[in-house]
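One chain of protein is taken out of this complex; the other chains stay put.
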Amino acid sequence: MSRLTEDARGVYVIAATPFQEDGTLDFDSTDRMVDTYLEKGAAGLTVLGMMGEATKLTPDEARRFVQHFLTRVDGRIPVVVGVSSPGFAQMQELTKTVMGDGAGGVMIAPPSTLKTDDQIVNYYNQAVEFIGDTPFVLQDFPLVTNIHMSVSVIARIIRSLPSCVCLKHEDWPGLEKISTLREQGVLDRRISILCGNGGLFLPEEMARGADGAMTGFCCPEMMFDVVREMEAGNTERAYDVLNAYLPLMRYEQQPGLGLAVRKYVMAKRGVIASDTLRQPGARLGVTARAEIDQLLRRQGERLAELG
Amino acid sequence: MSRLTEDARGVYVIAATPFQEDGTLDFDSTDRMVDTYLEKGAAGLTVLGMMGEATKLTPDEARRFVQHFLTRVDGRIPVVVGVSSPGFAQMQELTKTVMGDGAGGVMIAPPSTLKTDDQIVNYYNQAVEFIGDTPFVLQDFPLVTNIHMSVSVIARIIRSLPSCVCLKHEDWPGLEKISTLREQGVLDRRISILCGNGGLFLPEEMARGADGAMTGFCCPEMMFDVVREMEAGNTERAYDVLNAYLPLMRYEQQPGLGLAVRKYVMAKRGVIASDTLRQPGARLGVTARAEIDQLLRRQGERLAELG
Amino acid sequence: MSRLTEDARGVYVIAATPFQEDGTLDFDSTDRMVDTYLEKGAAGLTVLGMMGEATKLTPDEARRFVQHFLTRVDGRIPVVVGVSSPGFAQMQELTKTVMGDGAGGVMIAPPSTLKTDDQIVNYYNQAVEFIGDTPFVLQDFPLVTNIHMSVSVIARIIRSLPSCVCLKHEDWPGLEKISTLREQGVLDRRISILCGNGGLFLPEEMARGADGAMTGFCCPEMMFDVVREMEAGNTERAYDVLNAYLPLMRYEQQPGLGLAVRKYVMAKRGVIASDTLRQPGARLGVTARAEIDQLLRRQGERLAELG
Partner (left out) sequence: MSRLTEDARGVYVIAATPFQEDGTLDFDSTDRMVDTYLEKGAAGLTVLGMMGEATKLTPDEARRFVQHFLTRVDGRIPVVVGVSSPGFAQMQELTKTVMGDGAGGVMIAPPSTLKTDDQIVNYYNQAVEFIGDTPFVLQDFPLVTNIHMSVSVIARIIRSLPSCVCLKHEDWPGLEKISTLREQGVLDRRISILCGNGGLFLPEEMARGADGAMTGFCCPEMMFDVVREMEAGNTERAYDVLNAYLPLMRYEQQPGLGLAVRKYVMAKRGVIASDTLRQPGARLGVTARAEIDQLLRRQGERLAELG
């Protein structure tokens, strides 16, 4: 087992949940997907995230999927499991199960019922009463959760909860927020900041103090390359890479459509066997597929130009 | 087993989930609660509703609770089980389990992600592909779901899905909606309409065509009495009864506080052993308890006056 | 002119905007309405509130209506004017105009775009840069604004802005909030707390430390009587009065319908000439009118019983 710590950096890929054509879990594709991410250089992996169709699994399926996933990763890199639940009893049980199976930490998003700064801080304090000292990722994703965490709320959570080791930063806009979080004295200890939003602002985020990305994109090599170039100080090269992928990133960022785009490209590349989504959720239409094919062709040409 | 049908009428009490002081499920109190509702004249019962702390149970606890509950009811009246889930796989599994255990039907609320009339209709059509011909209650509760179902949406669902046998009407305001739904030609068949909102508008709702109530209130005899008087044509008496309970109903209707009020009164009356709520959720403070005690005293006096 | 201060207490009635049958402003009815409130014992009046159809007036109409209203009141009691605007330039201009015409203060609700505690506090600080030392009412009405102000946010606003003299308390549930705000040391100075929600919890609110009500109800004598009895220590009598009106209060509280109910009753009582609402907004249907007539009849009988 590899445990998530405050030193997490690099790319944590948020993994999709592969299904066979008939909608059942596809463990062969899961293995291939895990192997691909490991080969390409993932620093960590995240499962049962919001994009991963976690809510479309039965509790038993979710458990079997995570177990299989963890077995394949085999402790080589930390695996973060999304455990956000409507109640703490469920969160506690799921956390216990996945940590026992070898997860490196869990991720918790705030429920949309929270109304004030105090309620947000209080919620995380209550959660930790249930999950104990399990390392956890604080998920800051207001576009989906509708919960806006100010810098002072994040600082209060980090101060009171030593097991909060990482911020999944997905506020939008959020560049100034990263800068502020990295200012001297704002947080009383340094935690890892990994960014979301499909990597759309990854160079700027790294320059402002992020440690990497925790997000998904159908061509994850973009994230590995951008992070590597930024860490090496090659800002111009990092932007060259980002910009080559940007037309497709823009396309995948369409709300509600992103996962279908990601699975279509992953299937086309042979990583997963089928681009099946469980209902509600549908595969792409003919025109959308043609648009993506064109974007992929142009992307390949642009990358070839860059060398 | 007693199956839910379009002829459902009277009071379907939404049952709370009793916990012991330490937060574990309290099956003795559950039995006493079920017995009380049956003695007083419940036409049906509903479990795992939104107010029932269903989301605070683990999947295994939810299953055991429903199983115990159904065993105690023993088919004497229909039991409706809330099966709203973020995904259809979960909804399907839960429905299969509870119907196998003897439930009379299920209740489905629309997820808050639905955006248009067509999406709402489509959602229920998809759900029925998963739950088959299980009789279901269409839950119309915009204050909580944030989904507003127009009369034409309800009519489309009823037209295309014969297993939709009951509308849990909890729009607010919703009196005109009941009148419209009962107009000749609006629905192509008559289904049961049972009303929510704690019974706050029960006399008006019955007069406009509702068949009864499906809701909770700490003193359920209010609902039994109002429905009985309205069915007997004693409108003045029905209002006399309602008005005697109204000060306490008003108090229990406070959003976010209602369940604590209900459990406090149920425990005070000896129906359940403890007014414990699972986190997040807290028992009432001292002043609130004193306010309720006073309301109960005055309520008793007023009921004595009425005779 | 009568200026709003931290000592405000009693009932501040939120006034409707009377229209003639053809939808034009009805100044005769406005005069009659003002006179009625003054006779019955209003401690203050509020115009251009959320319920007052303020947004359905042109800027010029709003100005003329307030001017006429203020002239009729003639400085005998403070008049509060709602000046919430999407921009500070508008708020500044409207405040300057109405204060020049003799208003006693203004009321400001937070815009629904605010996301965190800091943003709320910041918004009020910015507003005061534009309205100067005009006394203002802090409007806490989350059901409509979707902004939840914690006690600590309210405390910060009161600490930094001496011109904040009154809290219009309309959180729901909000009883514990009043108790907390009145605890020693929570606020660094005492301001007036006037409650909303149609007076539905007025006895409990007064007992917990509120100074009165700032809200509307079609039979405002209920508020005058309840406040008077509570101030005199006659809690039982206060509840007797409240309970007599409660069936109708419940009816008027229906969201989106309340103003139509209020205008119907005010017109029936001869206070205003017509129950016309501007679009969007419609008069009540036949059944609703009959329901209200019945509630009024029973209310009269109950009040006669009480003597």
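Note that the chains take the letters A, B and C in the order they are written out, and that residue 1 is the start of every chain.
In this section, a contact is a pair of C-beta atoms (placed from the backbone, for glycine too) under 8 Å apart; a residue touches a chain by one contact, two chains touch by 3 or more.
Source: prediction; values computed, not measured.
Of the listed residues B:11, B:94 or B:153, the one in contact with the hidden chain in the full complex is B:153. Note that of C:6, C:61, C:101 or C:118, the residue touching the chain absent from this view is C:61. Of the options A:31, A:231 or A:291, the residue whose C-beta touches the omitted chain is A:291.
Mapped onto chain B, contacts with the missing chain fall at residues 115-119, 142, 148-150, 152-153. One chain is missing from the display, and on chain C it is touched by residues 53, 55-59, 61, 85-90, 93, 123, 126, 129, 278-280. If you put the missing chain back, the residues of chain A touching it would be 172-173, 175-176, 179, 200-201, 204, 208, 236, 239, 242-243, 246-247, 250, 254-257, 285, 287-288, 291, 298, 302.
One rule holds for everything that comes next: only the chains that are shown with their structure count from here on.
As for how the two copies chain A and chain C face one another, over half of their interface residue numbers coincide. Averaged C-alpha coordinates put the centre of chain B at 34 Å from the centre of chain C.
We define each chain's centre as the mean of its Cα atoms; on that basis chain A and chain B are separated by 38 Å. With centres taken as mean Cα positions, chain C sits 47 Å from chain A. Under the contact definition stated at the top, not a single residue of chain A touches 2 or more other chains.
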